[in-house]
Structures are given as C-alpha cells and as structure tokens.
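A single protein chain has been omitted; all remaining protein chains appear in their positions.
Coming up: subunit A.
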Amino acid sequence: MASQQQLSAVKIDMDTIEVSNLNRQFLFRRSHVGLSKAKVARDAVLRFRPNINITPYHANVKDPDFNVDFFKKFNVVLNGLDNLDARRHVNRLCLAADVPLVESGTTGFLGQVTVHLKGKTECYECQPKPAPKTYPVCTITSTPSKFVHCIVWAKDLLFAKLFGDTTQDNDLNVRSSDAAGSSENSKDVFERRKDEDIEDYGRRIFDHVFGYNIEMALSNEDTWKNRNRPRPIYSKDALPEKSIKQNGSVEKNGSTDDPSSVSAMASLGMRSPQDVWSLMENSKVFLEALKLFFTTREKEIGSLSFDKDDQLAVEFVTAAANIRASSFGIPLHSLFEAKGIAGNIVHAVATTNAVIAGLIVIEAIKVLQNDTKNYRMTYCLEYPTKNMLLMPVEPFEPNKSCYVCSETPLSLEINTYQSKLRDFVEKIVKAKLGMHSPIIMHGSALLYEVGDDLEEDMVANYAANLEKVLSELPSPVTGGTMLTVEDMQQELVCNVNIKHREEFDEEKEPDGMVLVGWSQPSSTEKKEENHRVSDVGTSNSSRPIAELNEDAEISTMEETDVVPTKKRKLSTASKNATSPSSSKVPADTDNHGKVEEIDDDDDDDDVVVMLDGNPDNTKTRRVVTSKNLCV
C-alpha cells in the first residue's frame, strides 16, 4: 500500500513477540522475541519501504486514549485482532467516528475479510458473534463428560487453588449436601503443612481430589442416576512405588538458572509432548510437577496464574486433567493437545495469513479510493464451494435490529427481586454488551457509572447500588422498566427493557438472566471429518471460532452455524456492462491515505464463516491503479 502518495500509518499492538509467532509473522526474527510487535513491525517495514510514515503504539487498543477523536483521523482502519471483545470495541469506535473498517480473521486454512461502513453496510456486530463458550459450574466440579471439562477443572480450580491466590473464591470442593467440613477445613486440606514431605503432600492432594472428593460425589445417588459413575483413584494404586525419580536426569532441575526451563517431563525422561501418557505416567507427572513448583518456584506460589507458555504449569494441568478424565471414563490426551485446549491456542499458518493479507489490502485500496460499489466480503475456504476457493460476497445492508449500529432496544428477562445490579453489570453490560466503562441510567437517575473523576460519595453510592437487588434500587427496576446503558468511549447507547421472570434453568441459563433481541446463535458441535491435529472434540474444519477471553471462566474453540437471516444486498443491480474499463483511476493526488492497523496479541484470529452462497458479482469495476500502488 505504501509507495503511492503520502501514506501514513499507525499501528497499535499491545503484544510482545513470542517464538510461536515466528512461523508466520515474518517481520519478526528470533532476536526480536520479547520486543514490542508494533515497534519491530514498523522497523521491518521501513527497511524495505523507507518512505512511509508509520507510528507504532505498544498499547491496548481499548485504552481511553484511542477515543473517537483519535479514530476520526484515519481514512481506514484495518483490524488484525484475535479476540471478540477488542473487535467489538473497535467496531463501535469506527461507527462513532464514521471511519471504514476492514475486519479479518484466520484459523488454520480458513479466513475472511469483511468491510464495514457506517450506514451503508452491516457493522461488525450486525451478525452476533458467538461468545466464548462457558460451562455450568456443576459440570466442571461434579459431572464432567468431556476432556475440556477436565482441563477447566485442572486449570481454573485445582491449579488456581494450589498455586494461585488463595483469597479468591474457588469452587473446588464438591458442593454436595454434606460438604466435608467448612470452607476453613478445605483450605487446610490444600495447604502444605509445615515440614510436610513434598511427596507426601503431593500424594495427599492427589488422594483428596481424585479419591476422597470422588467418593463424596458418589455418595449423592441422584447425580448418578443417568450418568456413568466415576471411579476414585488413589495414589497408592496409580503409582505404587514411592520414589518417582526412576529414570531421567536427576540433577537437571536441581540448580535453576532459569526457573522457566524447569520441567517435570524432562526430569522424568519423557520426551514427546505428542504422547498420550498412561494413568501411571500422568500420576508421576502430577507429583513431579507439584514437587518442582514447591522446590524451584516457591516464591511464585500464591500468585501464579496459568500461562500456556509455562511448561511446568501445562504439564501439571495436563496430568491433573488426565487423571480426572481417567476417573470419569473420558479419553486421555497428550500434552500437546491439552496445551492447545487449556491455552486456547489458535492454529495458524503463514499461507492463509498471506492470502488474507492480500485480500485486506485489496479492500483497503478500494476504501481509500472510495470504490464503494465494489467492496466485498471475501471468504477463504478450506474446501472449494462451487469451484471457488476464494469467495467474494457483496456486503449486506445494516441489520435493522442491530443494537449497536441501529439502536434497537433489547429486552432482558431477569428476576428483579433476586438479581443484583452487580449481576446485571457483570453478566450483561460487560460480558454480553461488551461495554467497558458503562453508565447505567433509569430515566434520569444514574444507577451506576465508571470513571476516574467521580466524587467519593458517588462512588460509595454506586458501590452500594451494585449490591442491591434491582427492585430495591433507589430508582426501583422492575418489569416494564427501561434502562439506558451507555459507554462513553465507544459512544454506544443501548436501551434495555426489563421483563421480570421468576425461574431460570440452572443448566441452560446459568446466568440467571436472558438477553433477548440480540440473537446469539446457539453453539452446536458438529462432528466433522478431516480432523486435523487440533484440539480433539473442539475445533473442526469448517467453522471454528477461536475465542480468547482471559477473564471468562472457560473459553474454547467450538463450531457454530451462523446463518444470516433476512438481509438485503448492498447493491442489488448487477449490470453486465462491458465498457472497457480504463485502468486509470481518477487521479487522487491529494490522497493522504491514512491507514490504521490494529493488532492485538500474538495468536491469530478467529473466524466466523457465513456462507450466503450467492456470489453474484457481475458488476463492472474500475481496477485499482497502476504502478503507484505497490507495497
């Protein structure tokens, strides 16, 4: 895009470079690992096109600095984000600033490029995108049926309990009617006693979570009426011999020059992350990993959070998940696979990214030239459909019931006598509506707001409001009430009509409230052929969604059918005019093409593929220009 007129670009990326990026993010080299992506990318591009003006920002695009005024400076915005939250945020800012947005995503062999113009095409949120998959707590704590449930248990419960912040709430102990003592007791259970031998400690924890807790769960007959009973596993059975240092280098992890290189696998002489370990091997890894945490990384215990690039953490979680899986009759997985699931890793290759990058530039150039009739949504398919590997589709008109760009009101079914304002804020306003700094009003009454410059009494007032149930708020919220929810930075206003409802299904509606009018497609799991090595049971070939949401309890890859309902094509006329297209574009010498590129995080992007199946593109088009348009 560069050498033409005066192109200036801004690049925003909060991430630093990792080794796993290097297989496709070719502006980076091994020597750059750890450095800012935005800055290194800028330097790399300048090396082969020194005449462009690029400003890098090593920052989060959600920062308040990147407000509407900032976005207004640009002619076009190009997204290379990897999470839904950031994309929605940028979508709203582009709408508010009235700047065209070129969105894109890739996963494995799939990819797409879409163009969004306020008022003219669908915005990014006109088609609701699936949110990260979450699981009911009881499935995780008591009745897992899939490996991913075991991973979540191992990662968010056990790992967090043992190595994370112990003051945090943790659902680890089974919520059976006769819970084993009070919560204080259970806290003791997980804590290592003074001078307790590390192996004894490990076995004690093992027996507690894989043996005792299972027995407790079994005692509740109702749970297992229609389910397979798990079997308790005790360390003496899984791993009879006490000494676990049988093979492998003994001294390898003794002196730690680099704590991050500590590995249970290495210590045990286990080489391949692709192997599926036996129950005994998993048990060995479990105990060894636990031991290594306590002997080499003691200082971190109490403040660790799971990081997919933390080898020891991945080993521990894999082993724990596998033992639990074994207990529940769920197939075991290799470390490689477990890591992918636990870390929400998106599989990615250079080739698909190259194709999508090319398509992004083609659309961006159309935008810069105001070639509105020729904007396309282009889908890169894994298997050709009607002979097409790359399928262009005309953009659709905005969705009239999109609450983001068409200001359509939503409805919320909620128990106004039981649900607190806090629940509304967390589960709906932030999680579902994607607002980060919301203001909630009931008529002219301010119920809640977020801000740096609030007065103390206001803050106290809002804090108090959060803990009140809706019907008891200073300005009571009951059935029939309309709430206005607004995010100043995104310049998004949303009206939510409240409908009171008494009961909610714990399994199907775990949030205890249902947002209506924002059609979120239900996730369906399709068993697809052509399983690549990717996460078993989750991502499959045709329509994967990769979602990275660090805060949410559980996120994983899942398939969803996003079926567009009623839409009209942006421009329906298809004229087969064959007037010779002059390849000259109206000279636009004043075009200071300003381009903003936003990238976030290292792994690649999620994709929602919508097949409309109507690639009717028989319009004439002026081809983008000649030799000036070179990268």
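Note that in this section contacts are C-beta pairs under 8 Å (C-beta built on N, C-alpha and C of every residue); 3 or more make two chains touch, one makes a residue touch a chain; residues count from 1.
Convention: contacts and distances are computed from a predicted model.
Q: UniProt names the one chain left off this complex as which of "Cytoplasmic tRNA 2-thiolation protein 2", "Ubiquitin-like 1-activating enzyme E1A", "5-demethoxyubiquinone hydroxylase, mitochondrial" or "Proteasome assembly chaperone 1"?
A: The record for the missing subunit names the protein "Ubiquitin-like 1-activating enzyme E1A".
Q: Using the touch definition up top, pick the residue from A:Gly80, A:Pro100, A:Gly340 or A:Pro395 that touches the left-out chain.
A: A:Gly340
Q: In the complete assembly, which of A:Ser272, A:Ser303, A:Asn370 or A:Thr478 touches the absent chain?
A: Touches the omitted chain: A:Ser272.
Q: Pick out which of A:Val209, A:Leu239 or A:Ala348 touches the chain that's been left out of the picture.
A: Considering the complete complex, A:Ala348 is the one touching the chain left out.
Q: I'm checking contacts with the chain that's been left out. Which of A:Asn23, A:Thr55, A:Ser219 or A:Thr478 qualifies?
A: Selected residue, touching the omitted chain: A:Asn23.
Q: Using the touch rule from the top, list residues of subunit A that touch the missing partner.
A: Within subunit A, the residues that touch the unshown chain are 3, 19-20, 22-24, 26, 29-30, 47-50, 108-109, 271-274, 336, 340, 345-355, 357-362, 365, 376, 378, 380, 383-384, 387-392, 527, 529-534, 578-581, 583, 603-604, 615, 617-618, 621, 623-624, 626-627, 629-631.
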